[in-house]
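Of the protein chains in this complex, all but one are displayed in their positions.
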Amino acid sequence: MMLVEILIAGFGGQGIISTGQLLAYAGMRAGLHVAWIPSYGPEMRGGTANCGVTLSDTEIGSPLVTEPGVLIAMNQPSFDKYAGTVVPRGVILYNSSLAKDSHGRRDVLMVGVDANRIAEELGNVQVAANVVLGAYLGLSGVISVSAAVEALEDVLPPHRHRLIPANRAALERGAAFGVSCREGGSAVG
Amino acid sequence: MMLVEILIAGFGGQGIISTGQLLAYAGMRAGLHVAWIPSYGPEMRGGTANCGVTLSDTEIGSPLVTEPGVLIAMNQPSFDKYAGTVVPRGVILYNSSLAKDSHGRRDVLMVGVDANRIAEELGNVQVAANVVLGAYLGLSGVISVSAAVEALEDVLPPHRHRLIPANRAALERGAAFGVSCREGGSAVG
Amino acid sequence: MPKVLMKGNEAFGEGAIRAGCRCTFAYPITPQSELTHFLARRLPEIGGVFVQAESEVSAINMVYGAAAAGARVLTSTSSPGISLMQEGLSYIAGARLPCVVVNVMRGGPGLGNIAPAQGDYWQAVKGGGHGDYRLIVLAPASVPEIIALMELAFDLADKYRNPVMVVGDGVLGQMMEPVELESGEIRTAPEKPWATTGQGDRPQRNVINSLHIVPEDNERFNLDQAAVFAEIRRREQRSEEYRTEDAELVLMAFGTVARVAKAAVDRARARGIRAGLIRPITLWPFPDESVRRAAAQAQQFLVVEMNLGQMLEDVRLSVNGKRPVHFYGRPGGTVPTVREILDEVSRIMG
Amino acid sequence: MPKVLMKGNEAFGEGAIRAGCRCTFAYPITPQSELTHFLARRLPEIGGVFVQAESEVSAINMVYGAAAAGARVLTSTSSPGISLMQEGLSYIAGARLPCVVVNVMRGGPGLGNIAPAQGDYWQAVKGGGHGDYRLIVLAPASVPEIIALMELAFDLADKYRNPVMVVGDGVLGQMMEPVELESGEIRTAPEKPWATTGQGDRPQRNVINSLHIVPEDNERFNLDQAAVFAEIRRREQRSEEYRTEDAELVLMAFGTVARVAKAAVDRARARGIRAGLIRPITLWPFPDESVRRAAAQAQQFLVVEMNLGQMLEDVRLSVNGKRPVHFYGRPGGTVPTVREILDEVSRIMG
Amino acid sequence: MPKAFQRPQALTDKAFHYCPGCTHGIIHRLVAEAIDQLGMRTKTVGICPVGCAVFAYDYFNCDMIQAAHGRALAVATGVKRVLPDRLVFTYQGDGDLAAIGTAETVHAAARGEKITAIYVNNAVYGMTGGQMAPTTLLGQKTTTTPLGRERETAGFPLRVAEMLSTVEGAVYVSRVSVHSPRHVRQAGRAIRKAFEIQLRGLGFSLVEVLSICPTNWGLNSLEALKWLEKEMLPVYPLGELRAPAEEDAG
Amino acid sequence: MPKAFQRPQALTDKAFHYCPGCTHGIIHRLVAEAIDQLGMRTKTVGICPVGCAVFAYDYFNCDMIQAAHGRALAVATGVKRVLPDRLVFTYQGDGDLAAIGTAETVHAAARGEKITAIYVNNAVYGMTGGQMAPTTLLGQKTTTTPLGRERETAGFPLRVAEMLSTVEGAVYVSRVSVHSPRHVRQAGRAIRKAFEIQLRGLGFSLVEVLSICPTNWGLNSLEALKWLEKEMLPVYPLGELRAPAEEDAG
Amino acid sequence: MARVTFREERCKGCGFCVEFCPKKIIVLADHFNVLGFHPATVTNMERCTGCGICAWMCPDVVIEVEHAPDERKPAERTEAQHA
Partner (left out) sequence: MARVTFREERCKGCGFCVEFCPKKIIVLADHFNVLGFHPATVTNMERCTGCGICAWMCPDVVIEVEHAPDERKPAERTEAQHA
């Protein structure tokens, strides 16, 4: 049985919500059961955003991600808040452009991705979250990167399809990095 | 065991409510359990009023008077509406100044009292209902007329105590008539 | 003091005043309007406050404010008005504010009519508002008892920091019965160090609030309240038992109906049927102890209500399958008669 | 059509549209607001009406008007908003008007929080409003099921001329799951000869009303409705049974919790405990037939809810003392985990 | 002989339950006449309140809905949005429209709903026994202001027409009275005009009708008419507070 | 050096949860400053709404009550009637005060309750995700008016200050804004004046403060200030709509 | 000449027609009707102008007015009387 629970967290405006939906759509394309759930309400004020994605090969019970197997932390507050909730032997990917490993957990795989820098290199800082998602996919292989690339059409409304190339590049750059981590073990890129 | 349920009905303004309360107070003075309940709500519109009084030597169950043992009908509509609800062997006293026996029931004691005329003779048409109450007391003896006279103080607020003599006279004139009926059997006075 | 005839609706007000309540916010509705008339006259005479709110929604939220400010406070209405108060009641319970709410029930649903009914039992005892909370619910059956239970209501509200509802019906509100007003002491509210009265000399400011944005905090609040409710259940069950000692058939009824049922018990006994009556005085906490005790001996239960069968479920939960529980109900504003109940008793004991 | 990811809140709207509903009156509230966003956009596109009411009180009364005029009509809110609708719901039931009301439940009482909860079970099934009436209450557990049950909801509402409530919670409203939108036919409402549409060519004018000033009339109305309710109870009970055939322990849960409980059943079975699940789909009529059937064989019941124990009472009434009924609850906006339920199962079966 | 005056078609034959002299009856007739004049009887949906006029569904000879206390304008909104070509009116008392129904009133107006409110201001809650209404005059005795309404504790009479005349969606706001034949005539005109404006789709209309409640004012009917004229008119001046610019109606 | 500007005593030290640039924060500060200036911190009871300001009980350093959505003025009435010498204020958004709370607002004003409403008009429902408010401008896009508010279906912006200025018990009604330092200063004065009028027992006071919601307007904070100035001011003109005759305050 | 008819059984004796009849030809009768009120009645039908004012003012729609076809419309007459 496969069941992956992923928490994606960061500032509002970092594309957290759509990155989560992208993962869910990619899971769908990969034939998995998927569920996506955002945090909602006044904790949105002050500019934080997060969502949980569940991927499973059987029916999904609760879609709430309270003890994630995987955390994607796009900024420091998110890292600080959620790093402790990740299950032992889980994975934490963090945006090392904006956050550092303040926690020092040894029982999880800790991967820093210089996502803002990479995204800026790709000409669009807004794709940073997809860089990290790409890294996760490269690292875990849970879904193919091509499924995620294809799913970009599902997530982006037609009038934003011009953004597909940048996002595709972000996923692929991230994935390459992720694969390299898998090969090289825990790393900060 | 003694249990008397009396329904008093007529136009608003005929003093129905206070006559009922007078009877209840009189019952209290006579050491009985008493309960009084008015009809209420939109049926008050259009100028009708009625109330039920229960007198008992034991605790009173429901104070609602739906099948009265005694009906005091102060006008024709009340007579028409309630004469049929009186239990067999009950008593109907009606204000023969304004109503006639439209029903012709033979299984009840039917007593007409020319109450408006008597009250006008006493100089106050507003005491007509007390004339009929007096008649009932004289007829039934369930409570002494003097208890009712004394209870006038309880019902009338201090600034209306000047009305006591007229009401007293009404009760007494009625009672005298009631006693005469008792002696003479069913009658229209 | 001599006995006076008093209307049930006035007795609610009189009881409140004797309980030390000086503060009422209400909106008129038949069949409880006399309560507002009484208090609109009486409260200003004794330095109290009567405000006619623009609606029941507003009234219950004024109550919320006055209770937060530490006052013993009352509102009163009838069925549709109680429905409008559900959000406010849930907030008051959520903020742990004491207050007393009177419901002089009438026929429903919808506009229904203004005749006596008991169709709001579930609303009162299961919580018509959202979330897990409980109202303490008292059900007087006579005008003198209204006064006594109003005094109790304010005490319980303050003791448990929880809203208390006192339920009557059109008959109870409209009827007059003799009451003897002992010149007993006017009660006063206990100290309320939590009240939002302005910080004054307190070291800390006070906050009245029902928001617990973190689910775990709200859960803790709910569990703490569950403990309070358990204590109330343990300590505050009240009922009147009438001729139950040797009863084969136990009638269960509250309020006005219980008076009719009591007469039916006597009449049944006269016919040789060993009937008895349990009259819940607290509808919540439901007197399940009494019912369980009675179920040890009685063979049958008959629940009589002015509705389609609501308290019935609480009786069934208490009896828990041990005995048959029968039901006789008259919904929509009609009052069962002694004769009807007797017929039902005969049918069962036949 | 391809599968799309859809939010639960949007699925309520999508289901309504597919049911032929073209008319929604609502007031925003977390966690159901996306429903209003969705319909505010979609309904005008298809010639429908979306009105943002000034309050939930107003919304439910607009629903009353639209239903009286013969439309399939929806409103939607979350717990505090439902409390504000209680008078209106009682009127709608009293006037025998069909409509659908969505409650995406959140933590209570009071303002509570916006997290998923099930604290409004009693309010939904026992009637939070005044008088004797019933709501038909449906409880989907997934986004696709939301769509299906919304279609059913409108059909049942029209069939029985009674309001139907569909309850979810914050999780169900906020989550996205894949749905396959078959291009099935849009349903249409049946003829409504009783609707107040202007007399037109009808020989008689129509009146929509819940006032029956004469108690006997209101009683007759109530008894007629009782017959309708009995029919609904007979015909419309729905539940999902999962591995109950040989279950020694039957879990009972609805909505989101039932999903968690299902996972717990599998895990318990893996540990050799013969567990099963009954998931009520209709909370009212409660599927007591299923429960009674299960009680013939199962030794134990465990009710799991996101509250302090509400459906618990209906389970106990159905089991009627035959088997022990246990309870595990997490109130105030917390969702039980598979692990917690398993622990509870082990404790009971241990 | 031709009828100079006869019962309007838009009234049923049922006798009113109102107290002797209660002007609710006159206002009913005026509404019915306006419906007749516009030939809309079979295309009208009326909504009656909770208040003395609660039984109006028995009196208006058209499809009728009985609404919860104060919610008639929300109900009317629901009806009109479903049936945009019908004539939809509410008939409400001052407790109903101006106390418990305040939000519904203001927002039906703000939305510019194409419905008409007939608003009967009798300065008191008639049905429930003469309590203070938002419109009760200062000093006026009611069952909940036994010493007369005091500004310090019970505030000031609410002028609904003035208030709504600040609201853009309320295109026709008029105050009339029925204490004399001339005023009855004007009232009838105003009601008809409001209906016409509705049918032309211009927006929300409200006609406030000053009315008497002899029963709860403790006066006989003729005294009550005089009291209205003497006491109410100064606080509630008559006239059109808002009307569409193009004056082609009536 | 003496402090030219420091955190007012009547604010706790808790950081606001508002979005960057949200002017709720400025308005909080102004209210707190007015309380400080009047020396009333320990004699004040504040009531916060449901809306983005729901956590205001954590921010104002005085006794605070969290009220149900729209009911703050009813709650305040309850408090003030029990504690007539306290300073009692509500802090409410436009959804809270002008939609669901309309009746409470109008009637607190009509009763002339001696309380002050701080009414934050940001033309939108901030907290719940940017739905239309009664105050949303025509053409303004919100999550429930995705094509912009249309008069035909969604009606017109409600001008609360204008509406309440017809109500006798509302003795002080003022509209201010916070989009520039000068306007912030005026807003502070108006709030203080309202409080003084309350303390003098004159009646109900309301200060409408135009405010921005960059998050739901889809603008950055500075753009939002400009939008307020350009779009909102014409619809919601600033000024004192009602004030007591004797001008001795402020 | 005009004719005024009363549905006597519905009259509540409020006296409005009596008060407002410009010709002062309406009175309340001595007897009670079924509702218990003294019903209104016209004393001298000859003098009735058919102006309809009695009917306009009657809260219970008790009164019907008929008039000769050639007369002015009642509305106009009233206008003149009450302007």
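For reference, chains read A, B, C, D, E, F and G in written order, and residue numbers begin at 1 within each chain.
Here, a residue touches a chain if its C-beta (ideal position, glycine included) is under 8 Å from a C-beta of that chain, and two chains touch if they have at least 3 such contacts.
Computed from a predicted model, the values in this text were never measured in an experiment.
Though it is not drawn, the left-out chain touches A, F in the full complex. Of the listed residues F:A98, F:V184, F:L206 or F:L228, the one in contact with the hidden chain in the full complex is F:V184. Where chain F meets the chain that is not shown, the touching residues are 1-7, 11, 15-16, 18-26, 29, 180-182, 184-185, 220-222, 225. For chain A, the residues in touch with the chain missing from this view are 11, 46-47, 75-77, 98.
One rule holds for everything that comes next: only the chains that are shown with their structure count from here on.
Taking shared numbers over all numbers used, the chain C to chain D interface scores over half, which places it in the same class. When chain pairs are compared by their number of contacting C-beta pairs, C-D comes first. The most distant chain from chain D, with centres taken as the mean of CA atoms, is G.
One inter-chain figure worth recording: chain A and chain D are separated by 35 Å, centre to centre, where each centre is the mean of the chain's CA atoms. In chain A, the residues that touch at least two other chains are 41-42.
Multi-chain contact residues, meaning those touching two or more other chains, occur in chain G at positions 12.
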